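What follows is a single structure, written as structure tokens, with notes after it.
Removed: one protein chain of the complex. Kept in place: all other protein chains.
Chain lettering (A, B, C and D) follows the sequence in which the chains are written, and residue indices restart at 1 in each chain.
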Amino acid sequence: MDLASVIGLVAGVTFIMIAIFTGGNFLLFIDFNSMLIVGGGTIGATLINYPLGEVLGVIKVVQKAFLHKEETPTGIIKTLVSFAETARREGILSLEQQAASLDDEFLKTGITLAVDGTEPEHIRDIMTTEINYIAERHKVGSGIFEAMGMYAPAFGMIGTLIGLIGMLAQMNDPSSIGSNMAVALITTLYGAFMANLIFLPIAGKLKARSSGEILIKELCIEGIMSIQSGDNPRIVEDKLKAFIAPSMRNIKEKEEESG
Amino acid sequence: MDLASVIGLVAGVTFIMIAIFTGGNFLLFIDFNSMLIVGGGTIGATLINYPLGEVLGVIKVVQKAFLHKEETPTGIIKTLVSFAETARREGILSLEQQAASLDDEFLKTGITLAVDGTEPEHIRDIMTTEINYIAERHKVGSGIFEAMGMYAPAFGMIGTLIGLIGMLAQMNDPSSIGSNMAVALITTLYGAFMANLIFLPIAGKLKARSSGEILIKELCIEGIMSIQSGDNPRIVEDKLKAFIAPSMRNIKEKEEESG
Amino acid sequence: MDLASVIGLVAGVTFIMIAIFTGGNFLLFIDFNSMLIVGGGTIGATLINYPLGEVLGVIKVVQKAFLHKEETPTGIIKTLVSFAETARREGILSLEQQAASLDDEFLKTGITLAVDGTEPEHIRDIMTTEINYIAERHKVGSGIFEAMGMYAPAFGMIGTLIGLIGMLAQMNDPSSIGSNMAVALITTLYGAFMANLIFLPIAGKLKARSSGEILIKELCIEGIMSIQSGDNPRIVEDKLKAFIAPSMRNIKEKEEESG
Amino acid sequence: MDLASVIGLVAGVTFIMIAIFTGGNFLLFIDFNSMLIVGGGTIGATLINYPLGEVLGVIKVVQKAFLHKEETPTGIIKTLVSFAETARREGILSLEQQAASLDDEFLKTGITLAVDGTEPEHIRDIMTTEINYIAERHKVGSGIFEAMGMYAPAFGMIGTLIGLIGMLAQMNDPSSIGSNMAVALITTLYGAFMANLIFLPIAGKLKARSSGEILIKELCIEGIMSIQSGDNPRIVEDKLKAFIAPSMRNIKEKEEESG
Partner (left out) sequence: MDLASVIGLVAGVTFIMIAIFTGGNFLLFIDFNSMLIVGGGTIGATLINYPLGEVLGVIKVVQKAFLHKEETPTGIIKTLVSFAETARREGILSLEQQAASLDDEFLKTGITLAVDGTEPEHIRDIMTTEINYIAERHKVGSGIFEAMGMYAPAFGMIGTLIGLIGMLAQMNDPSSIGSNMAVALITTLYGAFMANLIFLPIAGKLKARSSGEILIKELCIEGIMSIQSGDNPRIVEDKLKAFIAPSMRNIKEKEEESG
């Protein structure tokens, strides 16, 4: 479970709750119609904007991003260095068994190609193609949330305009202006809240996860190239460490806890 | 018919209707002049912005995007793998007949070039050129809707300013301020509604369709290259699957339903 | 004369006029000072922003874009195919005379280079350099109008602020507030109107024209390369048609009317 | 002195002055505190945003852009063609003296490298590296003004908020609301004025100057390459003219006056 997100969501909601409770009556801020306009409008626009399959697929993407533990660059470097050691000691063919037990489909494919003696340039081509299309699919995921982060405030404004027009047109009782405007403004509040505490931060997290995942896949390619060319495990390690921050390079003992 | 779009449009309109009916009188929100200003201004600006041919062409593009069923990557992979099998069994020349019966002009051209023994590098050049210009034309289509999504709220604001100025200048009867402002705000509402539930989502859908279509064309190039070089059908399939998501790779039985 | 632009401008202005006349007094919307602020400020900022020569040059660019008839891709393909036929029949030197009578300086230069026996790679280099710098100059033209489309609403707001401050500071007579605010808002209206019905659409049209012109120049390069290498006219035609939409490829009889 | 900028600034300020004088009392629009907030805040944010050296350096950049006369492409082409003639007639070594008297450090370095017999590919590398880093430094200059154009309206809004809050909290005398709000709005006016008549146009002019300067440097590289390879002066001229607009190519007599 992604701890930072939980903390962030709880913190954001809590501070806003405090503001609301200090300011007055909590029930003022609950309005079912307003939710329908902002939520329904946003979902409606998103469904027109994106193919159904991609909108539904996004649920799985979000679950994965927030629930599954990400592989760490240091973990993958350790794996690749141990593969390099095995390959050096017992030949590259000995990696076949180890590859079979890998969870990571991408790394498994790469190792298998190397074991099969595929030409290096060819392995790099196939794996780079795959990375490009993975990045493309990731971009769709964060794009959907960015679109929702754009539509939500827009439908918030649409709701407020509807409320204002209704109010202004039937302005018989001046004493009710205040409460009617309060209701009209709630959709704007919902739109801003959804966009800035839910949709846009999720879009940002998906992007961060995507670049983390792609860094790891680029590490895999570089590692496999290096192993296949028979590099010394020490050199494999040096090459791979160029991808990560100096502070993370002392990976003998510690395992990164990435939030 | 694109199901997600229908659901999206119906959902969006319904929720906004609910908001309107709860808030008051539906007729308040129907104003013919306001439609003229926002609609006319948006269409006018778009006609200045884009050549007439492209604006008219966009109607066909939208019809195609929302009514025609998109080819699926998995479908095209199946076709290409079956071609690879035929080419392996009976020689590449045997593809001539199969190519003739294809609907997809792009794939047909590619297969014909391969059958004619055109050099691979040359085939890739021609087909990549074509993809680039297809992408360029697609961009014009979504660009027109993005422009409309920008102009509609602007003319909504222009309409509101006209209404406000007219009202403020002749402010004899304070009791009519409310209803006059209500009318003035309707153009802003129309502009926001058109932009966020029609123009921008359509622009988004055209982009999504375009990248889907281009992915399929890139699959075609890769497949034809692989078939022409005499690859084993199994290898053709492996190469092509690198373009699609792992979850879609088990394509033996299921046909994707893309919304 | 660019028909779509005329229709667009007439439509946009008409619909806004309707709105104004329905809403009240036309004279309310004519204010000379407001025109000075928005127009003068926009022109002033643009003159600081761009070199004088480029600002003056833009008038010619706009004239060309709206008055001159654009060459069509299909027209240029016909010309190039007929050149290919001549070159095949009578040798490439026979193109010298035909090139001399061309209006298009770019194509003329290219043909002359080919007739002179310049190396293909060299011709492509020279012509691509020229295209790049043409695109660069086109970008300046549309950039000037985009800048004006950004400055006009800004000076509209500045005018409104000046009006508001003047009004608020001397608020002796509450009954005059309305009419003073009406005047203050007129600059905002002018800014929005100029930006959205004039500057931004013209910037868009210049961009569309630029990509059309550059497509034609790329067709020229490809055609000259193909003619010089002695390709069959039929193949020249096939190569060039990859640049244009399938619906435009049946060019035997019809000449495109591009708006 | 850059004439267009002077005209632009005078025009912009004049038209706004007219607006102010027509609207009322000029002194209303002079407020020292408001200047402090907008000016001080903008400068403060800019100093945090950019290293001190770069902020100070920008003064020199602006002086250079507005006071120094720009070299023209046609002037540099004439120089290069005359060098090509000398090199043809008397050998490339004869350029050594002529190079020594050049003001343009960039061209001088290039000619010297060519005279020294440095390999063409190497000269191009060194000079392209220098262009890239020049472009990088230019971008810092226009970036600083773009940042100021973003910060000024923001601090204008901050000033208005401070004024509004102060006014609203102590709203004892309703008759003073108007004049207090007028004062509060002045910072917004200042921010918009500074951004749109000073900072953003200067940022734009620096960009235009930068691309002009870089075009000239690219001309230099191309010319030196051509001279070193012993091209006919006529060919050198043809090659270099591909960089400039057809209307500027007839450079025998006229010298461009670029604003």
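Note that contacts are C-beta pairs under 8 Å (C-beta built on N, C-alpha and C of every residue); 3 or more make two chains touch, one makes a residue touch a chain.
Everything numeric here is computed off the predicted structure, so don't read it as measured data.
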item: Where the missing chain makes contact, among the chains that are shown; value: A, D
item: Contacting the left-out chain in the complete assembly, out of D:Tyr50, D:Phe199 or D:Phe243; value: D:Tyr50
item: Residue, one of D:Gly91, D:Gly166, D:Gly230 or D:Pro246, that touches the chain absent here; value: D:Gly166
item: Residues belonging to chain A that touch the chain removed from view; value: 2-5, 7-16, 18-20, 22-25, 28-29, 178-179, 181-182, 185-186, 188-189, 192-193, 195-197, 200-202, 204-205, 208-209, 211-212, 215, 239, 242-246, 256-259
item: Touching residues on chain D - with respect to the absent chain; value: 33-34, 36-37, 39-41, 43-55, 105, 126, 129-130, 133, 136-137, 140, 147, 150-151, 154-155, 157-159, 161-171
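In the analysis below, only the chains that are shown with their structure count from here on.
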item: Required steps from chain A to chain D (each step between touching chains, minimum); value: 3
item: Fitted rotation between chain C and its twin chain D in degrees, CA, nearest 5; value: 70
item: Type of chain A:chain B copy interface by residue overlap (half), same or different; value: different
item: Euclidean distance of C-alpha centroids - chain B vs chain C, Å; value: 25
item: Topology of the chain contact graph, where touching chains are joined (line, ring, star, complete, other); value: line
item: Pairwise chain contacts under the document criterion; value: A-B, B-C, C-D
